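Missing here is one protein chain; the remaining ones are kept as they sit in the complex.
Read from first to last, the chains carry the letters A and B; within each, the first residue is number 1.
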Amino acid sequence: MIAQMTKKRTMKMIAGMLLLGIVFFTTSTQTYAAAEPDEDYLALVETYGETFDFFTTSTLWTLIAAALVFLMHLGFATLEAGLTRAKNTTNILFKNVFIICMGLFAYAAYGFNAMYPGDFNGIFALGSAITTEAYGNTDFSYGGTALCMTGWADFIFQAMFAATAATIVSGAVAERIKLPSFMVVATILVAFVYPITGSWQWGGGWLSEGGFYDFAGSSLVHAFGGFAALGVVMVLGPRAGKYQADGSIKPILGHSMPLATIGVFLLFLGWFGFNGGSVLSANPEGVSLVFVTTALAAASGGLATMFTAWMVFKKPDLSMSLNGMLAGLVGITAGADSMGPWSAVIVGAIAGVIVVFSVIFFDKIKIDDPVGAISVHGICGIWGTLAVAFFGGGDFMWQLYGTLSISALAFVAGFVISLLVKFTMGIRVSEEEEATGLDIGEHGQEAYPDFSPNSH
Amino acid sequence: MIAQMTKKRTMKMIAGMLLLGIVFFTTSTQTYAAAEPDEDYLALVETYGETFDFFTTSTLWTLIAAALVFLMHLGFATLEAGLTRAKNTTNILFKNVFIICMGLFAYAAYGFNAMYPGDFNGIFALGSAITTEAYGNTDFSYGGTALCMTGWADFIFQAMFAATAATIVSGAVAERIKLPSFMVVATILVAFVYPITGSWQWGGGWLSEGGFYDFAGSSLVHAFGGFAALGVVMVLGPRAGKYQADGSIKPILGHSMPLATIGVFLLFLGWFGFNGGSVLSANPEGVSLVFVTTALAAASGGLATMFTAWMVFKKPDLSMSLNGMLAGLVGITAGADSMGPWSAVIVGAIAGVIVVFSVIFFDKIKIDDPVGAISVHGICGIWGTLAVAFFGGGDFMWQLYGTLSISALAFVAGFVISLLVKFTMGIRVSEEEEATGLDIGEHGQEAYPDFSPNSH
Partner (left out) sequence: MIAQMTKKRTMKMIAGMLLLGIVFFTTSTQTYAAAEPDEDYLALVETYGETFDFFTTSTLWTLIAAALVFLMHLGFATLEAGLTRAKNTTNILFKNVFIICMGLFAYAAYGFNAMYPGDFNGIFALGSAITTEAYGNTDFSYGGTALCMTGWADFIFQAMFAATAATIVSGAVAERIKLPSFMVVATILVAFVYPITGSWQWGGGWLSEGGFYDFAGSSLVHAFGGFAALGVVMVLGPRAGKYQADGSIKPILGHSMPLATIGVFLLFLGWFGFNGGSVLSANPEGVSLVFVTTALAAASGGLATMFTAWMVFKKPDLSMSLNGMLAGLVGITAGADSMGPWSAVIVGAIAGVIVVFSVIFFDKIKIDDPVGAISVHGICGIWGTLAVAFFGGGDFMWQLYGTLSISALAFVAGFVISLLVKFTMGIRVSEEEEATGLDIGEHGQEAYPDFSPNSH
C-alpha cells in the first residue's frame, strides 16, 4: 500500500523536478563590473595607518572567538541536561537560556566597565553601561598589537566569558534549587562579583601589579565559578536521597549520555576561542601555540581520566572521561600561552587524575554536585593556575595568592548571597516538587511531553 | 563478574599502551627547510594590488560566515523537530536535509543570477546558472571594499541565505503536509520567488533605488519566510484536533526540549555569520558593531519574552523564551549595522514582547503554526524593518513600503503555489496518516525505532 502510494507520488515528484530542471538551465551568464577597491582601501590605510590589515584580522579573530565562547553555553546546557534526570531538564535548559541573556545584558549594563575601569584603586571599582561613544571604533589603535581590536570586539568577547561563571554554578545546584532564587544568585554573581576578581588581574588591579599570571582564566573564570558553586551548594544541601542515613551514597544517574557528550565536545571546541581569543590579537605565534597546548591538554586529560577511572571503578567510565577532557582544558587555561606541548600534556594529565579523586572526595564529604563542576572548574582551576609556576615560569607564591584569593571571594560571595536569598525568597524547592521534578514544579512543562518511542 | 572481566582486560590494555608508549618516544626531531614566501607573496601583491591582504581577510570572513549560516539549517532542523511530536520527526529532518541540498543547487542553477542580475528593470529578471568564467576569481577587485570578496564567496554566502526562506516555512507546515507537495512548494519559493524580492533591494531593484534599508534581511529573508509560511498554512489548515469544535484550543506539545534548545543556540550562533557576514567585508568597525547589536538584541529579546510570558502564562515558559531570543535576532537583522547597543536592546526587547502576543493571536484566529515561525520571522521581521526608521535613521514610509511589499508577495506566492499544488498533487496527508504520524506514512521509518530506555 505505502509502496503504491509513494510510487505514484514519486512519479509526480520527478515530473515536477524535471520541469524545474529545464528552467534552471536557461544559462544567460553575465559578469561583474569591477569597482576600484584600491582607492577605497588606500583611504582606509591612510585613515588608520599601516596596522589596518593586522588590526582587521585580529578584530575578526576576536569576534570569531567570541562566537566560539558563546557556543560553550550550549555545551554547558547540554552537558548539565545530560547528566541530570529527565524530570529536571526543562528547568536546566531554561536556566542556561536565562544565563546567557542576563549575562550579556548585565555585562553591557555594568560589568564590563567594573572589570576594566582603567585607573582604579586596584581592588574595587563601580561599573557603568557601555556607550556608543566609548567603543565607537573611531580609535583603530585601541590597545595596540597587544590588544589589537575594536572596543566592541573586546566587549563582546569578555561578555561571553562573564556569563560562563554563572553557567558553571547552574550545573552544581541542579535538580533542587528554586528557579527565581537561582536567577537572583546568578545575576548578582555575574553582574557584580565576577567583575571584582576580574578587575584584580585583567583590569590591572592588585594581582596583576603583584606577579600573578592567569592567561585565560583557570582562576578568574573557572575556579571562580567552581568555588562560587561550592558556596551555593553548601547552603542548598544535597539532593533528596543522595546520601542515605546508613552512610551509603546513592548514585543519581543522568538521563542522556549523548547530550552530555555533545556538551563536552562543544565545550572543547569553544575552548579554542576561549584560550585562542585570549591572545587578544591574531598574532600567529601566540594563537597557534595556544591551539596546540589546549588540544593536547584536553587529550591527555581525557586519557588520564579514562585510565584512572578504569583502575578505580574497574570499568571505562564515559561521564568521568568527559569530565577528564574538561579537566585538562581547565588546567591548561592559565598557561596555554606560556608552555610547550609536552608540558601541556603533563598539566592536562595531572588535571585528569585530580578530577577523579576530587569527585570522589566531594561525594565523601556529602557535597552533592550533579555534574562535577566544583572538581572540574574549581579544583582543576587551582591546579592549572599553580601549574604556570611549574611549567610556565610563573611565581609560585603569587600564583597561590591569586588563585586562593579569587577562589575565596567566589566561595564567600556564593555562600553569603545564597544565605541571604535563602532567608528572603527561600532557595530550595519543596520535597514534593523535588520528587515530581522541577519541570512540572517550576515550569509546568515537561522536557519530553510527547516522547513515545516504539509507539504511535 | 564484570569487574573481574574488565580488570583482566584493563591489564592487557595498559600493557599494550605502554608498549606503544615506548615506540612513541623515539624522538628523532627534524626541522623544516624554509621556503621563500616573500617572492611568492610579492608576486601576488603585484598581481592584485595593495588591497590583497584586506581582500583575503574579507573573503575568508565571508566564507566563515557562510559556514555559520549553513549551521543555522541544523538549528532549524533541531528546533522544528524538538517542538513537534516524535511521530513526525523523521519527516521534519528529511525536509530540512532536502531544503539545504535543493536550496544550494537551485541557487547555483538559477537563483543567484536572478537575484543579482546587474542592470535590470528593477522588478524582475530571469536567472541563470553560475559559471566558472563569471566567478573564477580572476577579478580581485570584485565589488571593492564595500563587497570585498571573490565571486565564489559572494555566491556561497548568498546561497546559504536563500535556503533559510524555505526552512522557515517547513516549521509552520509541520505534521500534516505531504512530503512531495512540500518539496515542490519549497523549491519554487527558493528558486523563483525569493530571488524576485531579493533583487528588489539587494539586486539593486526598485526598493533600493527608493530609500528602503534592510541590512541582513529582517524583511528579505525572515518576513519573506514567515509570510510565505502564512500563505501555505492558510491553504493547508490546522493540525487535526488543534482547534476543538467547542472553540477550545488543544495544546499539541513537542517531543524534545533539548533538541529545541540546541536548535535555538545554533541559530543564535549562526546569526553572527548571518548579520556579521552581511557587512560584506571584514571591515572591523562594521563587523564588530554588528556582533554587539546582534548579541544584545538576542539577549534582551530572550529576557523580555521570559518575563512577559511569565506574567501572561503565570510560569517561566522555555519554548516561548527560546522564540524570544529568535525574535530579538530577527528584529535586529534589518538594522544591526546602523544603531548603538542600547537601541539594539530596545529593538530586541520589543520583539520579545511582540512575539508572545503574536503567537497567542495566531492561535486565536486558528492559524496553526507548530513552531511559531509566522510570529518569530514574519511579525518580528516587519517590526525589525520598521525599527530601522526609529533607531537607525531609515525612512519610515520606505521601510513600510518595503516590508509590506515583500511580505505581501511572499504571502501571495505561498498561498497561490499551495493552491495549485493542492489541486494537482494534493497538499495534505490523510487523516489516518496524520494520526499515525508522517514518519510511518511518508517514510516508513520511525525517528526512534530502537529507542527503549530503561530496558534491554
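The rule is short, and it goes like this: a residue touches a chain if its C-beta (ideal position, glycine included) is under 8 Å from a C-beta of that chain, and two chains touch if they have at least 3 such contacts.
This structure is a prediction, so every number in the text was calculated from the model and none was measured.
Would you mind spotting which of A:66, A:101 or A:325 touches the chain that isn't drawn?
For the chain that is not drawn, the touching residue is A:325.
Any idea which of A:234, A:269 or A:419 touches the chain not displayed?
Once the missing chain is taken into account, the touching residue is A:269.
Please output the residues of chain B touching the missing chain, sorted low to high.
2, 6, 9-10, 12-13, 16-17, 20, 23-38, 40-42, 44-45, 52-53, 55-57, 59-60, 62-64, 66-67, 70-71, 73-74, 77-78, 81, 89-90, 93-94, 96-98, 100-105, 108, 129-132, 135, 137, 140, 149-150, 152-153, 155-156, 159, 179, 256, 259, 262, 307, 310-311, 314-316, 442-454, 456
What residues on chain A make contact with the chain left out of this view?
Per the touch rule, chain A residues meeting the hidden chain are 2-3, 6-7, 10, 13-14, 17, 49-51, 53-55, 57, 60-61, 64, 68, 85-87, 106, 109-110, 113, 117-118, 126-129, 131, 133-134, 139, 141-148, 151, 178-180, 183-184, 187-188, 191-192, 252-258, 261-262, 264-266, 268-269, 272, 276, 282-285, 287-289, 291-292, 295-296, 298-300, 302-303, 306, 315-319, 321-322, 325, 340-342, 345, 424-425, 436-437, 440-442, 444, 446, 448-453.
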